[in-house]
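As C-alpha cells, the structure follows; a few thoughts come after it.
Other chains of the complex are left out, but the ones given are in their true place.
Letters A, B, C and D mark the chains as written, and numbering starts fresh at 1 in each.
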Amino acid sequence: MLLAKVVGTIVSTVKNDSIKGSKYLLLEKCNQSGEKKGDYLVALDLIGAGNDELVFVAESTSARETPVTVNKPVDAIIIGIIDLIDENEKIVYKK
Amino acid sequence: MLLAKVVGTIVSTVKNDSIKGSKYLLLEKCNQSGEKKGDYLVALDLIGAGNDELVFVAESTSARETPVTVNKPVDAIIIGIIDLIDENEKIVYKK
Amino acid sequence: MLLAKVVGTIVSTVKNDSIKGSKYLLLEKCNQSGEKKGDYLVALDLIGAGNDELVFVAESTSARETPVTVNKPVDAIIIGIIDLIDENEKIVYKK
Amino acid sequence: MLLAKVVGTIVSTVKNDSIKGSKYLLLEKCNQSGEKKGDYLVALDLIGAGNDELVFVAESTSARETPVTVNKPVDAIIIGIIDLIDENEKIVYKK
C-alpha cells in the first residue's frame, strides 16, 4: 500500500463504475513523514477522508474487495486514515 | 486510477478480446490540471469518451469488472469522463 | 494496454504453463508511431502476430482471460494486431 | 516478490479492511544484501516481523490469498522473514 494525502476532488457525471454515490478523491503521494512528492493519483473513498489527511491506499485488484466495490472496475481505494507513523522508534508523522 | 486525455484511436481487425464492437482509444497521461505528460497508453472505452476529453482510467484486473468486459483480456478501461477537478479548494481543471 | 512490436521468439522446453503449443514472443515497446523504445518484454501470442507487426498487449491478470489461458500463469498476452493509429486526426501509424 | 526491512509502524483507527487486529508496518525496500534503498511501502504483517528484520513481500492481488486476508482490500503482505540470502555461492545477507 502507498501513502498519500487528500488534496482534492474529482467530479464526473458520465461514469462506468455502477457504484452509487461513489466519491473519487485526488491524492498526492507522500513519504513516511507526510511530505508530498508531486505524484498524483485518483482513488475511491468509502471512509470519508478529509482534505489534507494522510491515508494509505491499496492499488490493483485488491481495490475491489469491499462489499461496495466487489466486481466494480476500481483499482485504487483508500484503506485507512493514518493517525501516527513511527520510524526507528521516532514519531515521524502525527495527525 | 490515473488521469489521461483522449488523443486518438486504435484500429485493429485481428483481435483476441471477444468484445463485440470494442473501441480502443489512444490516451495521453495528464496531470491534475489536464496538462499532457508525453506518456501514452491504450484503453478500452465503453462510455463514448471524445477527443481531448479528460478521463480517469482503471488499470490492472479491475478493468474486467463490467458486464461487457467480465473475463475478457483487458487491463485498462475508461471509468469516467471528468467534469471538474479541484485541488486545495481551487478549480484546476474544468471541462 | 501497451504498444509493442514483435522482434523475436523465445524457445523454452522446460515450462510451467500447461498451455499446449503456447508461443512466446519477444516484444519491444513502441510509442504511438511504432518507434521502438529499447524496452523489451515476453508475451504469449494466440493470434499469430508476425515479425515487426505492431500489437497491443494486456499485462497483469487480464492476460489469463481467454479460453486457452484461463487459470494459467501468464501475465502478458497480445490482444490485437494494429492496422492503424490516428492521433489528433492525423494517421501516425499504418501497417 | 520484493525485499524490504521493517522500519516502523502505521497507526490507523478509521479503516476499511475488516481485518480484525490487522497490523500495518512501514517497510523500506532493500537490495539482496539488506541495504536500504530509500523507497518505502506499507504492508500487512500476519507473521510478526520485528523491527529491522529483512522480509519478502508479495504485492498485487496475491496479497489477499491467506485465510485471514481473502477478499480483503490489501495489496502488500509480508510472506516470509529471511534468514539468509546467498548470491553466486556467497552469503550476502545473514540475519
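As a working rule, contacts are C-beta pairs under 8 Å (C-beta built on N, C-alpha and C of every residue); 3 or more make two chains touch, one makes a residue touch a chain.
Nothing here was measured: the structure is a model prediction, and the numbers come from that model.
This structure file defines a homomeric complex of 5 copies, of which 4 are shown in place.
What we mean here is this: only the chains that are shown with their structure count from here on.
Subunit B and subunit D have CA centres that are 32 Å apart.
Residue numbers of subunit B whose C-beta contacts span two or more other chains: 59-61, 63-64.
On the side of subunit C, the complex with subunit B involves touching residues 1-3, 31-32, 46-48, 56, 58-66, 69-70, 77-89, 92.
Across the interface of their complex, subunit C is touched by residues 7-18, 24, 26, 40-43, 51, 59-61, 63-64, 71-76 of subunit B.
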